[in-house]
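There's a structure below that I have some questions on.
Here the complex is missing a single protein chain, while all its other protein chains stay put.
Chain lettering (A and B) follows the sequence in which the chains are written, and residue indices restart at 1 in each chain.
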Amino acid sequence: MVCAVSEQDGLRDLGAACRERWPQRVHAAYEAARRTWRLECRADALVDLASWLVAERGVSFAGLVVEEAPAEWVLRYLFYGDRDTGWVEIVARCRKPARAMPSISARVHAADWHEREAEDLFGLVFEGHPRLGDFVLHNDVWPEDVGVMRADYDPAVRRPRPEPDPAWQPVRLVEAPGAFWMPVGPIYSGVTESALFLLETVGEDVIRAFPRLFYKYRGIEKIAERRSVDQVLLLAERCAATSAFAHSLAFCQAVEAIAGVEVPARARALRIVLAELERLRHHVGAIEEICESTALAVAASQASILEEDLLRLSGSLTGHRYLFGLNVPGGLTHDLAQGAVRAAADGAAAVVPALRRLREMLGVSSSFVDRLEGIGTISRADALAHGLVGPVARASGVRRDLRVAQPYSGYESLDVLVPAEEDGDGYARLRVLFAEAEESARILAQQAAALPAGPVRAPAFPVAAGAALGWAEAPRGAAFHWVRIGADGLVARYRLVTPSFTNWHGFHLAAENFAFQDFPIILASFGLSAGEGDR
Amino acid sequence: MLPQALLVAFFLACAAGMVLAAVLPDRRAPAAIAWVGAEAAAAALASGGGVLATGHVVQARLWSLAPAGTLVLALDRFSAVFVVVTACVYLAVSLFSAGYLPRYLGHYSLRSFGIAYHALFASVVLVLMAADALSFLLAWEAMAVLSYLLVNYEHEREETVHAGYLMLAMGEAGTLAAALAFLLLAVPAGGLAFASMRGAAAGLGAGARWAVFLLSFFGFGVKAGLVPTSTWLPRAHPAAPGNVSALLSGVILNLGMYGIMRVNLDLLPVASVGPGILALIVGTLSALVGILYATTQTDTKTMLAHSSIENMGIVAAALGAGLVFAASGRPVLAGIADVVALYHLGNHALYKALLFLGAGSVDLAAGERDMDRLGGLIRRMPWTALWFLVGSLSIAAMPPTNGFASEWLLLQTLLRSVELSAVSIRIVFALCGAALALTAALAVTCFVRAFAMSFLGIPRSSASRQATEVPRSMTAAMGLLAAGCLAAGVAATGIIPVLDGAVAPLVHARAAGALVPPFFAPGAGGLPPAFVAEFRDLGAEVGKGIVPGPGLVVLHRGGARNPVVFAMSTAYTLAMLLLLLGAAAGAVAIATRARAVTRRRCWDGGLPRLLPAMTYTATGFSNPVRVIFGAVFHPSAPEDTVEVVAGHFRTAVRRSRPEVHVVDRAVFDPATRAAWRVARALAGMHHGRINAYAAYVLATLLAFLVAGRLL
Partner (left out) sequence: MRGWVPAGLRTGVRTTRYPDAEETAPGVSPGLPRGGRAADGAGGALADRCPTGAIVTEDHGIAVDYRRCVHCFRCARGVPAPPDWQPGYEWAASVRGDAAQPLGPAFARSLRILVVDAGDCGACLREVKQLSGPYYNMHRLGFFVTPTPRSADILVVVGPVTAHMRSPLVQAYEAMPAPKRVVAVGACALSGGVFGPSFASAGGVAGVIPVDVMVPGNPPPPLAILHGLLVVTGRRPSAALRSPAAAPPPAPRAEGAP
């Protein structure tokens, strides 16, 4: 974790510092069990406080959670520090019927899309935000002012239009004689997720490209409301199937935190095994996509073989190729036989030499490297400002990894190596993927060799009311699942911050001034999932 | 003498047109201009055609001016070619004007337009008929001033005035150079009559010959729009009214070529290869630079103007090749090259006038000339679209149009340089041939783009969406020119002998025998019987009954071993084209007869609607050309200005490409800078001390005295 916070001695003095700077306006309280500072903040101090935390205290923006209470809106801005400092939660309130809050995105730019989403889905207004509207709910499909996340939203009354509004126009940024949009999507080449990319161009060179996402908006956060924990777990698994285990893990950890349940040691260790197996498989798939985007068919086939090997390995180890149906609050649904885990570890270990060979051959294929080098570059400053996560951030020199920064499920006792590169281009991202895949295989083998004995599931426990954050380092980066369970034992609010959502926000940085034929490569080297971002 | 009477009728019609224009109210003027202009054009056409057919030179002696000799007018076959071309263009433009001119009612005076329009016609014919330097220059000046007045017609717009001044200034500089050339010729001849100049030409030294060539080539080259003096052309054309642009490209540019040819073919035939090589290179450069800029311009008329530079370059290249062949003792090849030059000149006049009229129609209907903002007009203006397509096909040299016939002949003629002995000349020919081939390819790109971006796709502006078809007189005028383009291509074998007749007296050889042999006549024009039989086996004779003419195949005869070097037939191409297209259409109709056709909207990836702004623009289409030829266009990289608010939100990205025309960059800007430097240096002398000025006067006087003594 690259945080300049250590000299501040963590956030220990945070309460005093806040009292001193914003007397009467910020009330700080520390919750030791969750290592979280809760800062109750008046709206007029919000922007200063948030930007001070990020700039001076080195914490990173994790997400914005909006809750609707009968009389007020509660906005929680979540920040995470590193392993010594813990978490910060700014709580700001907005009494109804007012619905305007100051925007922090100018100073904490990572909050940009969170504010846009809250504006679009709750109808809140963030004053000072230059671009609101037409975001999650497409204006050509949904009538204006439909806050689908509001408690009073009635899906029977406010429906999407059966035919999209032909008057819709995207926002035009490029002003150049003869400039035009090259639309790519929402349905485009081959087997791809649905998203629209508007390439603003004057011919062959594209000046900038902007993604229009949320074609796959399934309203997971909304449909999770008033469902049982068990049912929301299904949704958590399926928000992004290629990271299903990480997301279900983050969700289960949130529920476990609310209930205060201790997960058995064997379950914690097995969770690491499975999470790393998933990461390995995902990264091999991402490498395959990159090879395919450069039309290097043999390399793509080699990676594809490895991916299917790992899928089969997952299938025979757990019964499901994408590791569905394993996580459950309190542990795992069933134990995995020691021999099967060993075999899986061996199978994963066998992938490593093949990956190394692939990396070496790719490294000397100049026609391949040429197409990745200097493509889709993101500077470290941009990556930090946009709060990017995962391999994308690490390729730009931001060594952010929740397994190290906020370890969970036993990662605290492991020595996780977080590879990073400085170049920030497509090739750097590929190198990070290779290095992480190898590291995952190493952790997997290490865990599989030393699995503790014992149960894999905590004794049955009642679902308690309360709220908590669960997190995990998904293959694409930090995933945050914030869950509130109501007194009736049903989920009252489920906030899902996915790494793809975070990183799509920075995608346009990499898609500026490039040649048209490089677009698929930039896209593949980001390795993002539209479904994971759209939710 | 019928042609003579017709000529008198022509001048009377022009005079009548001027009088009518002065007398009639403005709202009646368009119709009057159309009728009288068309009648004058018909008279000129008939008279020029008569001269071409009979070969009689129409001559008239005007007044005798004491020191300068008699003013003589003469219409020989060579001039008649130009008169016919001019008359064709004027005929169509006059018709077109009936529908086009009413747009100026109430804004600009149609009276002055009418007077200048007819006077220009008369002055052009006078230029072509002038048989002595004085009447030539007088008519030339009249033509220059009148064309300036017409270009400057929309004088309330600032850029029009600028363009007009530039045209006038550069034109006058050229006229001065041309006058000097005439003076150089007149000194040994002892008079201004062309006839005496011809007689005295042999006595000129090499230096004087070079001087005459350079002065006439670059002096008249200004009017023809050859680089580097083409700067005025892409500015004047868009500034002029639509119908005047057509005249400018279809008539006035030709006069520049006429001047060059008259001096260097007729009055003082070039004797060394040097001038020809220079003309070839300048022509090729003009062609390449012209088409490169044409391909990247988005204003329809600017694009067409650059394309005129290209076509004049092609004519100059053909002429240059002719000069080289003539100087190398290959009169038949020289004749072929000169025929090609004339042929292409006439073709260009036809299709460029057509395209300018098309651009004028679009401008009138949509009020927009920027191709980036046009599109989809084929549904709104089907006739204009059809005629513009014919013009585009012609200028892109697609068989069987006239552009194909002349450009194909040009490239084949350049390949004949293998018959020359000097290797260096052959290399120059090869390089120029390659560059001209590239030019031809770029011309296809340019006009695919011009047609597609204006007429196909989705309208990119409300102007384009709401355009309506122009009046019938305008579409008829374009249709006339389009028919001319097709006819001049298909009837190549008929036109070539006529042009040969005009050129033959100048090169002293007949090219028609080699170019258009009487293929089906007994003896087949001396071609080996085996070869003729081979062609007959291919079915060449089938067309004999259908297409009349001296022969259907244009050929050039090589040596005994290889009797025919190249052959083509636009007439057969047309026949085959019609046959195949008809068969294909029939086959498709039969094959899909039983099929139910379901029409769905164009697949756009599932967008709510494919916006006009999501389709290729003209700029986008030609961007690869701009990138590939980056060195020609802009050595500086594009400048992006990114606007950001609140730290990271991009609100606008502005891209500008400061561009200076390559000729301005390479020639005029350095020249201007040098002139400024000299002026600044000289300004140091103006320090206001009276004794210094007295010294300057004294020094100048001394210098003159010394110089007078020495010379």
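We adopt the following convention: a residue touches a chain if its C-beta (ideal position, glycine included) is under 8 Å from a C-beta of that chain, and two chains touch if they have at least 3 such contacts.
Just so it is clear, the model here is predicted, and its values are computed rather than measured.
S.K.: Which one, A:215, A:427 or A:494, makes contact with the chain that was left out?
M.R.: Considering the complete complex, A:215 is the one touching the chain left out.
S.K.: Return the single residue from A:316, A:338, A:379 or A:517 that touches the missing chain.
M.R.: Residue touching the absent chain, from the options given: A:316.
S.K.: Looking at A:253, A:304 or A:525, which residue reaches the missing chain?
M.R.: A:304
S.K.: I need the residue numbers on chain B that touch the omitted chain, in ascending order.
M.R.: Considering the whole complex, chain B reaches the absent chain at 598, 600-601, 603, 605-608.
S.K.: Taking the full complex into account, what residues of chain A touch the chain not shown?
M.R.: Interface residues of chain A facing the absent chain: 138, 141-142, 148, 153, 155, 159-160, 162-164, 186-194, 214-220, 222-223, 230-231, 234-235, 238-242, 244, 285, 296, 298-299, 301-302, 304-305, 307-308, 311-317, 319-322, 324-325, 333-334, 357, 361, 364-365, 367, 529-532, 534.
Please note the rule applied: only the chains that are shown with their structure count from here on.
S.K.: Find the geometric centre of each of chain A and chain B from their Cα atoms only, then give the gap between the two centres in Å, rounded to an integer.
M.R.: So the centre of chain A lies 64 Å away from the centre of chain B.
S.K.: Within their complex, state which residues of chain B touch chain A.
M.R.: Where chain B meets chain A, its residues are 298, 372, 604-611, 613-624, 626-627, 640, 645-657.
S.K.: Going by the contact rule at the top, pick out the chain A residues touching chain B in the complex.
M.R.: 105-107, 109, 112, 128, 130-131, 140, 164-166, 168-169, 172-188, 196, 200-205, 207-208, 385-386, 508, 513
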